[in-house]
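Omission of a single protein chain aside, the complex is shown with its protein chains in their original locations.
Then we have chain A:
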């Protein structure tokens, strides 16, 4: 059940009405049932897996709390982490490791054959595993109160707006809110719907339109030209942003309708002036997760320089692998890790002192950051490692550039070059510009405040305008969100 589907509209409508009619206790059970139903629509057979992950972490939390000494607490923590990462490894990384072993053995001229596991990747497994594990670590650290009600904990892990693609909520943020399910306010509805409208626009109008061109070019890299690859790569930077941040906006908006605030996941990342800043603005719930649960325990920046470089690159490589079991994600993570290290040497401590604002230096910084991020996205999007290098090879060939650019304006030319009809191509550029303009205008206040501070007429123009943009220009096919695969 996708957020941008009619089924979800019906589902949400029913859940909201029933939720309103129930008592606080009833709401807890009902939201849990609704969340499990939501997940069952994806995969009924994997419901058991999410239940096992949740209940094992719930039990680990109780055992850690009751353990008489530090050593046993640590044992339960380790057990819980090992079990959950083992599940994640089997479903997500086992076949990758087998493939890597085969590749290595072939490289050393001793080809070996290992059997692959014939299993499907459960939707959202990386999200809910990280979500659950963070609770156990928080309990171990004594940072949160142990949850005694298993139903509440099951809901904490499976709360449907954030279940399949985040944001990865923190225990101290989400769990206390689930203890008081009475924050049912009109103001929440106003804020929630602004986010839902904006998220739908990003996903259905921008991301799904760009996806047609990106898929057309990146799925046939051998037939692609320099111009088509440049266009597709630029388009992908916006597709991935609109797809994922669109999902996060809708998740935050839907959650708000129930009076529950989820963590902000994006803050106009493409306006970043450094890669370091980019990671403070992109997928914030994941980057802060890695910071708090991996980078800092590894020593963070309070270690020797060599160790700090290792820590930084290691965390980003792991973060890359979190996205998918593929060499492309590994390289993507490594690029970002290395760039963070490079920036530290280029800017030194002054990286924190870069002032916001539109001046010449910042525009140059922004341009460099955008290009680095774009290079990373090539690895992220390419179907495999050889395709990624083929993309760069072809882009820098600069073959047939002018004829290809001219062909965009000939009937049928855009469609054969990038798979988009000419008017869809023009619309794609128009909507990217529109998105950038709006994002720039609301970069300080955020879309909610910007819209809600408007007077009635322009505010309603926003609601109705976005509705018609989605109705006229939205893509209504079954287009999954990119981050569901993680």
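Rule of thumb we're sticking to: a contact is a pair of C-beta atoms (placed from the backbone, for glycine too) under 8 Å apart; a residue touches a chain by one contact, two chains touch by 3 or more; residues count from 1.
The rule we apply is simple: contacts and distances are computed from a predicted model.
Undergrad: Consult the UniProt record of the chain that does not appear here and report its protein name from "ABC transporter related protein", "SGNH/GDSL hydrolase family protein", "NADP oxidoreductase" or "Cytochrome B6".
TA: Per the UniProt record, that chain is "SGNH/GDSL hydrolase family protein".
Undergrad: Kindly state which of the options A:151, A:189 or A:347 is in contact with the chain not pictured.
TA: Considering all chains, including the one not shown, the answer is A:189.
Undergrad: Thinking of the whole complex, not just what is shown, which of A:44, A:398, A:440 or A:476 touches the missing chain?
TA: Checking the options A:44, A:398, A:440 or A:476, the one contacting the hidden chain is A:476.
Undergrad: Looking at the whole complex, which of A:65, A:261 or A:415 touches the chain that is not displayed?
TA: Spelled out, the listed residue whose C-beta touches the missing chain is A:415.
Undergrad: Which residue numbers on chain A touch the omitted chain?
TA: 5-7, 20, 184-186, 189, 208-209, 211-212, 216, 220, 223, 411, 415, 419, 423, 460, 463-464, 467-468, 471-479
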